[in-house]
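Next up is a structure, given as structure tokens.
Omission of a single protein chain aside, the complex is shown with its protein chains in their original locations.
Labels run A and B following the written order; every chain starts at residue 1.
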């Protein structure tokens, strides 16, 4: 640690050279800060506010994400980034604090107008919005973007919200199979108007209109899976260079008009995104100021953790945002003896919650010990703790033993626990289970699976996880909100109807008709307060069934690079707002 | 094979083997071996390591804590530092090394690193010994057959050896472990995994032994006593078993000893890459040195890398020293 200054100097020299070589702009060295940095300064307010345009914002990430194609991406960081070059119908307000949960119109000139009891949603586009080549953006481009995104055989990443809710014709094939394909489910009566017709009323459709799939795509320029190499910009920036797996640069889009866009500041002149840097090196470069942001948004590596927490100068540039993500363990009621509720409860009581937290890196890097499924930042969150783990949070062994007695296994039982082998934190979680449950005689056998196949072939496949020979009683799992509301967080993990025989669903253990009914009720509910209360009820009901053992509500210890201005955490993403950041001039 | 060099090439293959003669060789060799201090040191270390593996529960009982046991008290692990152990020792910052924890603690879960390292010897040595046995069985058989019968048999076996040597071995091993089911041959869990690793490591290494044995057989075939046996009407199998095998024992022994450290490195490499034996069942540690190193690599805590790494190093070095000495002792022509 003594020689950190020199490390950083050396590292910055390397990086400066690399940057110069790469883009020939060597004069954007950050100047000294005016604002006094502080721990968590960007958490609920804007750190180092600025309106000065110019400079290159330097971003990096250690591993690539699915795609930059707005119709083919399912990563929070990507949704955060897409807003730089693409405009969806509506967006989360880019402000610090809870204000970011508010949806505001982006490409549309107002939020969606429901009719037919919430089965039809109409949006009107702003006038004068253009693609990077100057062509005016019409509602047909938005419709095409949504239509192409629904073909999961071509654009395999991403959600199926539109597929599931739009009133599509039975023989609808999509634009990739049939160039002339069309559907009445989305109508474009004129160039400015787009109308969505749903199968059933859905009160929260504006959340769908926020999805990057509603970013307009010109049909003539669509090259399917290759579109990511030439995304046509509708936002303030367009792609300058793109190298698959290595990074890209964005430059200003001359055809973006600030007058049409009340939400974006568009401060930097350019963005330089490097993909595949060493994760530890990214931390070092953030500390030295050679990088502005690690766009993964998952926090510093274990190697940098003590450095950040022990050194106040570095800690002052750190924030500890909560992410709307739960790390949890599914308890499979289809595997004996978990078919008996009391046996599941024994696990709930016997688990040491602090060791779960430690497996994820402790309070700062891991997160807060969770007592229910829905994270606190989801509107409607109601604190519940049905299985208190004692004052020290190390589990309530007496209650666990009583539950074992009640389920007819007073001496415990054997169970197999699956986890993703390439995820050290999940491996540590599984080992923590093994230790904690052994205290009451539950013998856990661990089984690691290849990460890429975990949901599609093993834990996510009912025939595998429920089979008597390969049955998995416990399975590590994790879920991040698609957006911060009850539906965005809960629908994919507690609705039994998302479970498919072909595998792939994240819901591994919740199969309760009562919960499904509650979800339907919540979806159709148009009153926000009532809807939120219903989601809280869903949360509680699932907890009572003891099929999900919540671990931690995730937090990340992130660093804001020196020289970045206008930095704040957007709670919608649990990450810095990449749209608003600028560079000190 | 690419990876072979990466994990240190077995020298056995590169040193030309020489025919070993004399009947009272055993005694002469023992005398020579006793005089070779390095080899004796290696040999003693090997014996100690075997003891350590066999009596791991006792040793851990005296000097450590039960394997796999978590020690997460805030007094031992600093929660405010994300679970790093408290306490420095020499240049081992945040190691938690103390009289109670000789090698310090593992970050976050607080397992006793000393116990882990001691138990790690079990998997490592078990796999290395048995894999070597597999290699020796296949290699000697193939080598003798190729060398003794020559002609088309020799050509085919030699071609096969070259094919094996052209495989990216480590890649294959990783892929194989990943592809295979978790229940087979009446085994499951770690037992299956260990059996699989023994087979894979042993199976891919046979050409090294086969090459040596083939060379030895070729030269033995031309020797007088074999000719004599043949002229007396002895047939192939008899000559192989009665006349040649006794003469092949010494070189096979030497190269087997030298193959063990290579196999230790190989097993550690697989564990390091995450496809080795796993911790699966309570009370059955399944900890490996390579696995510890790979966990350590993610944490960047130096004591966590140092002790498992040194365990591999010392074990491999001990076998190499002993194997080298054995070769020198058994082969009067080799020089040191």
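Everything that follows uses one rule, which is that a residue touches a chain if its C-beta (ideal position, glycine included) is under 8 Å from a C-beta of that chain, and two chains touch if they have at least 3 such contacts.
Following the convention adopted for this analysis, contacts and distances are computed from a predicted model.
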{"item": "Protein name (UniProt record) of the chain left out of view, among \"Phosphonate C-P lyase system protein PhnG\", \"ABC transporter permease\", \"STAS domain-containing protein\" or \"Xanthine dehydrogenase family protein subunit M\"", "value": "\"ABC transporter permease\""}
{"item": "Contact residue for the chain not shown (choose from A:258, A:500 or A:530)", "value": "A:500"}
{"item": "Residue among B:31, B:74, B:162 or B:219 that touches the chain left out of view", "value": "B:162"}
{"item": "Absent chain, residues of chain A that touch it", "value": "3-4, 6-7, 10-11, 14, 17-18, 21, 151-154, 156-160, 176, 222-226, 244-245, 276-281, 284, 303, 422, 450-453, 455-457, 460, 500-506"}
{"item": "Touching residues (missing chain, whole complex) on chain B", "value": "1-9, 11, 14-15, 38, 159, 162-163, 165-168, 170-172, 174-176, 178-181, 261, 265, 268-269, 272-273, 293, 296-297, 300, 302, 305-306, 309, 312-313, 316-317, 320-321, 324, 335-336"}
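As a convention for this text, only the chains that are shown with their structure count from here on.
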{"item": "Interfacial residue positions of chain B with respect to chain A in the complex", "value": "68-70, 72, 77, 79-84, 94, 107-109, 178, 182-183, 189, 274, 278-282, 295, 298-300"}
{"item": "Chain A to chain B touching residues, read off their complex", "value": "280, 301-303, 305-306, 309-310, 354-355, 358-359, 361-366, 421-422, 424, 428, 431-432, 434-435, 438, 443-448, 450, 469-470"}
